[in-house]
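For this depiction, one protein chain was excluded, whereas all remaining protein chains were kept in their positions.
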Amino acid sequence: MNPVNYLYLAALLFTIGATGVLIRRNAIVVFMCVELMLNACNLAFVTFSRMHGNLDGQIIAFFTMVVAAAEVVVGLAIIVSLFRTRHSASVDDASLMKL
Amino acid sequence: MENLIALLIAAPLLGAAVLLCGGRRLDAVGHWIGTLLAGLSFVFGALLFADMLGKAADHRTVTQHLFSWIPVSGFQADVTFRLDQLSMTFVLLITGVGSLIHLYSVGYMEHDERRRRFFGYLNLFLAAMLLLVLADNYLLLYVGWEGVGLASYLLIGFWQHKPSAATAAKKAFLVNRVGDMGLSIAIMLMFTTFGTFAFGPVFADVSGTGEGKLTAIALMLLLAACGKSAQVPLQSWLGDAMEGPTPVSALIHAATMVTAGVYLIVRSGAVFNAAPDAQLVVTVVGAVTLLFGAIVGCAKDDIKKALAGSTMSQIGYMVLAAGLGPIGYVFAIMHLVTHGFFKAGLFLGAGSVMHGMNDEVDMRKYGGLRKYMPVTFVTFGLGYLAIIGFPGLSGFFSKDKIIEAAFAKGGTEGWILGGAALLGAAITAYYMTRVMIMTFFGEKRWQPDEHGHEPHPHESPKSMTIPMIVLAFGSVFAGGLFSFGDRFLHWLEPVTGHQEGHPPVSAAVVTGATLVVLLVGAGIAYVQYGRRPVPVVAPRGSLLTRAARRDLLQDDFNHVVLVRGGEHLTRSLVYMDHTVVDGVVNGTAASVGGLSGRLRRLQNGYARSYAVSMFGGAAVLVALTLLMRAV
Partner (left out) sequence: MSFPLLTATVVLPAVGAIATAAVPAAQRTAAKWLALVVSLATLVLAALVVVRFEPGGSRYQLTESHAWIKDFGVRYELGVDGIAVALLALTALLIPFVILAGWHDADTLETGSRRWRPTQGFFALILAVEAMVILSFEATDVFLFYIFFEAMLIPMYFLIGGFGDRAHEHGEKVASTQRSYAAVKFLLYNLVGGLIMLAAVIGLYVQAGTFSLPEIVQARANGSLHMATGTERWLFLGFFFAFAVKAPLWPVHTWLPNAMGEATAPVAVLITAVVDKVGTFAMLRFCLQLFPEASKWATPVILVLALISIVYGALLAVGQRDIKRLVAYASISHFGFIIMGIFAMTSQGQSGATLYMVNHGISTAALMLVAGFLISRRGSRLIADYGGVQKVAPVLAGTFLIGGLATLSLPGLAPFVSEFLVLVGTFARHPVIGIIATFGIVLAALYTLVLYQRTMTGPVKPEVAEMPDLRVREVLVVAPLIVLLIFLGVYPKPVADIVNPAVKQTMSDVHQTDPKPEVEAAK
């Protein structure tokens, strides 16, 4: 199968994730959408690795996974503590980070 | 022997340092230390004089090199002293008359709690003036020059608690500084023209230089001389300087300070000789000032201010003579020396009168004092006869020579200058007779002051009268001694050069004319003040009298143009600095602040809106990259 199709799939997944980040308010959903974008990137990397015939893309995909795992830990912790204090998981409620 | 030169200056300098740093514990003996060191300096001067007389006339110049002062590549200023006949004359005058004034001050300042400091300043004055006349280059002379300015500042403002004294002191220093500016520009011009400002090399190189440059240098030197010697247009400080204690006036007017300008012109004779245009300006300044001072002297009721006008006028004679070139240099200095004697005597006499009259200075409240103060009367009287040029006394010999020399300038200029000098002689006789009559003759006119104290005129103590007597001897005999066999001429000629002047009319006619105008002037004064009683309150007087009382409106001019104008200028500059210069910066800051106020609205705190801008930015970047590739 033509590897370019995998790239289309990656782009599609990325777009879905990006749209989700922009339009959804629930922090958990936003968070999952971010993960979706990351994994779309991973897919693209692996595809490129295959297309170019070297391992660079796969190595980067591993790095991404490590970062994503770390992010999950931190991100979920933030969301949980946010929910505990505010009883809401809406990202728009946490708008105090302004001048 | 030449090692003594530095000691001449060191003695009074040491005195100043000891007295000013010594503190209260020297209060009891300070005045004697000061007097002693001034006298010591005179002794050194006398020793050097004796040594100099022993040498041939052409080998009398000695120099003493102390150390290299400012060594910068291409610029060499040394502390070197030069003692020749000209500076010797000044040294003896300064230390001699200066020591007498010190002695006089011991009595005069007896009741002043800051007497020690007064003597410290007096010593400083002597040291600065000696440095001025002994320097071997213009820069070192400049040090003495400003040192004199400083000492006069301190002394004129000695009674600092009086605002008028403090203002007068400041004025003297400032006006002098304007003159100093001339001297520094002259030195700079010399440096760029000759590469040096030491006397010897400069005078030697004059012949190879363009007249324009020399005229510029000479005019700048004249500006300096005007400041120090109170010549028009920088004369305004002299009258106010009377705020200082009377011995200070004597010192400033007779031995130091105002003579410095004449010294500078005579010393720089080589430069002036090569710049005839500048010489003409010098003579004009001298002639104008001698009339200006004389007219002012006629109108003043304050005895010291009348004498101040007289000083201005007499210095005008000297400057006039110095401007005449080689025919006048010697006579300028001769008049300077004789003037030193009689003017110091007159001021000390005035001080003695004030001492006996509760510090009253208004001559309209004197009258008939000859009975109460016989010594003062006689010494003052001899000084009076000397200054108006009574035949046989000092002033006669020196002033007459200047008038002759002025006529000898030749042409129309000679007639004008000579005429001015003659007219000045008449006015001098007038105002001095006026002073003499108002003070010592007629009825007593003093009254009790507001506290009910009536003055009890009395003769001053010995420490004051002795200097007056010594000076009176000088006033009587100095001129004759100098003129007899042209001694002074031969003494000074090797340094200044001399050329015999040839007046268009014979010398006897000039002398005769001088005597006639003298009698006329004195006669008018006698008719006005001797024959009828002097009113205690000054009459309103003519327009000229009123203008003369206000120093011919010089101060009003200064006030309106310089003081008011300056105040407006500084005030508007302060405003400008605050609004414009600072405002530009503050305005920039304000506009940055405003801009950031707008921009911070973008920072609304919604994570999703940040995400939109992120995606938007990324999209723009991608689009740009693709576009670049397409192109």
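Every chain is named by a letter (A and B) in the order it is written, and numbering of its residues begins at 1.
Criterion: a residue touches a chain if its C-beta (ideal position, glycine included) is under 8 Å from a C-beta of that chain, and two chains touch if they have at least 3 such contacts.
Here the structure is a predicted model, which is why all the values come from computation and not from measurement.
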Partner chains on view for the chain not depicted: B
The one of B:H31, B:K213 or B:H339 in touch with the missing chain is B:K213
Given B:F173, B:F407 or B:Y430, the one touching the chain that is not displayed: B:F173
Determine which one of B:W32, B:F49 or B:W69 touches the chain that has been left out. B:W69
By the document's definition of touch, the residue of B:E2, B:D112, B:D205 or B:E459 touching the omitted chain is B:D205
Which candidate, B:V505, B:L569 or B:L595, sits in contact with the chain we can't see? B:L569
Tell me which stretches of chain B touch the chain missing from the display. 20, 67-75, 139, 142-143, 145-147, 150, 153, 157, 160-163, 165-167, 170, 173-174, 177-178, 180-181, 184-185, 187-189, 191-196, 205, 208-210, 213, 566, 569-571, 573-574, 577, 581-582, 584-585, 589
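Everything that follows uses one rule, which is that only the chains that are shown with their structure count from here on.
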Chain A and chain B have mean C-alpha positions lying a whole-number Å distance apart equal to 92
Of all residues in chain A, which touch chain B in the complex? 18, 21-23, 25, 30, 91-92, 94-99
So, in the complex, the side of chain B touching chain A is made of residues 600, 603-608, 611-612, 615
